[in-house]
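The complex appears here without one of its protein chains, the remainder shown in place.
Our next item is chain A:
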Amino acid sequence: MNPEPFMRLMCLGCGFSYDEALGLPEHGLAPGTRWADIPETWVCPDCGTPKHMFEMVFIGYAEGGSDLASAA
């Protein structure tokens, strides 16, 4: 088994990021929730941009950033 690496995505409306590894516990998405398993009707919790207007990114966190992201 070689699981797919976790993806990071950024909202093109406001820059809010979704990290599959971290999920969004504050918004009911457990860590490890795959992007594909989030309903298509889901929208950015900050700005309401639809799910299809998020873009996958390959950008690392600044120091301490992943802790802040998991609490977003």
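One rule holds in what follows: a contact is a pair of C-beta atoms (placed from the backbone, for glycine too) under 8 Å apart; a residue touches a chain by one contact, two chains touch by 3 or more; residues count from 1.
As a convention for this text, contacts and distances are computed from a predicted model.
Hidden chain, UniProt protein name from the list "Xanthine dehydrogenase, molybdenum binding subunit apoprotein", "Cytochrome c1", "Redox-sensitive bicupin YhaK (Pirin superfamily)" or "4Fe-4S dicluster containing protein": "Redox-sensitive bicupin YhaK (Pirin superfamily)". Seen across the whole complex, the unshown chain contacts chain A at 8, 10-17, 46-47, 55-57, 59-62, 64-66, 68-69, 72.
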